[in-house]
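Every protein chain but one is kept in place in this view of the complex.
The block that comes next holds chain A.
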Amino acid sequence: MIQGIDYAAIAPPLIVAAAALALLLADAFDAPRRVLGLACGGSLGAALVAVIALAPGDRRATFCVPASLRGGGPRSCSYVTDDFTLLFQGIVLAAALVVVLLSLQEITDAEIPAGEYHFLLLCAVIGALTLVAARDLVLLLVALETLSLPVFALVGLRRYDGRASEAALKLFLVSVVSTAIMLFGISLVYGTTGAMHLDRIAPALDRVPSDLDPVAAVGAVLVLAGFAFKVAAVPFHFWAPDVYNGAPLPVAAFLSVVSKAAGFAGLAIVLALGLPAYGHVWGPVIGVLAALTMTLGNLVALRQRTAIRLLAWSSVAQSGYMLAPLSVGSHRLPEAVAATTAYVALYAVMNLGAFTVVIGFARRGLRGARPHRDTLDGFRGLAHRSPATATALAFFLICLAGLPPGVMGLFAKVVVFRSTVAGGVTWLAVIMAINTVIGLYYYLAWAVRLFTPPVRPFTDPLPGWPVRAALAATAAGAVVLSIAPQIVLQTVSAAT
């Protein structure tokens, strides 16, 4: 049987895939590094343009179940391009573009093979793009793995560094375990409903026979595991600090923003489209996970002395905030999804910004020697050396803490609080309030260091233009969104 494919709908991942192959080939013919990097960035830009071009259009769907096999059920398409998908694809591509900018210098400094690096990065982006568009469990799983597998390699690309290998192995093991759990969950859900497409699972779960009810409930909870790993939620969080520390820094940025955004998109898709019937089961589970994640992340972040580990633990904590709205279960779920999405979008800007500054100043490219500049005290006196950078970092940190003048972060917190409270999970909102304070302490402690006199003078060169461009872009984004947070809030509520 022949199926028509809507190529416009799958244009963004297609462009990136073509570019990935071309890059791999070009590398084989010894194309210069710089060209590879620009081509990589260019392809992401092209995909972003495709996403923007698709945005005004209608909802597109492809890879549907043919009419002859539908049997009166819904259309059941595997790949859907709606506003939600496009929004997340936009976030993923824009963030990936910044990551590529950040990588250019790091590749040279850390002697990473450029061709492989860009190829793997683009492959992971393909996974993320597909994940946010997938509407059946198989495609979701495949996309999730497409996102994960290249990242193992990316993390381990600095082969001379023992920590990188350890990080890659750790990431791999946790990932495999969580995927196995998720697969088990999928098989249980499939067993009870006989369907893989989310739009078929949802009605089927509404009329599960009572003896299969526990099976379906267990299945629903286990399916979450795969995504819990991606977003680094407790108990699948402990890869994060070591991996962030061991991986090349741009890869850490990729993990904390792109991969996390895709994970949340997948989680929202599965929960909102496939499993709303079991909201009373997974709602409380997510609530507890969110509370544990934010508390643990924040408490451990308090004790960190290096910038990158602090960012790692704080991004674990931030995952907790993003999970919180989803704990409402099926009660006012669309609002909760909108809140999570808004938080993810805003978080992407501020966290990438913080990573940019850290990369710009931790990059002291000598082989293997991760410099002490990495420690928080190494940031002392940054304000005297380059006031603009220090101000930008302080601004990002305050945004992450969620205080004015970082209005963006404040609004991210407000929407999350609002939908959590609206869903009747007030206890979680209280825990979140306490966690905000803990978070503020370490963000502020770091921000204050920027303005204290340096321990020793800075002698390092300024970062190159790509990092500065990335910094300018993220800072501009943060300022604009702080003045007009409604840009994100409106888009999000229109899309979900």
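Here is the rule we use: a residue touches a chain if its C-beta (ideal position, glycine included) is under 8 Å from a C-beta of that chain, and two chains touch if they have at least 3 such contacts; residues count from 1.
As a working rule, contacts and distances are computed from a predicted model.
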**Asked** Missing chain's UniProt protein name, "Ligase-associated DNA damage response exonuclease", "Lipoyl-binding domain-containing protein", "NADH-quinone oxidoreductase subunit M" or "ATP synthase subunit a"?
**Response** "NADH-quinone oxidoreductase subunit M"
**Item:** Residue among A:45, A:74, A:113 or A:405 touching the omitted chain
**Value:** A:405
**Complete:** Sole touch to the unshown chain from A:133, A:249 or A:440: residue A:440
**Complete:** It is residues of chain A that touch the chain not shown, namely 338, 398, 403-405, 407, 410-411, 413-415, 417-418, 421-422, 426, 429-430, 432-434, 436-437, 440-441, 444, 448, 485-486, 489-490, 492-494
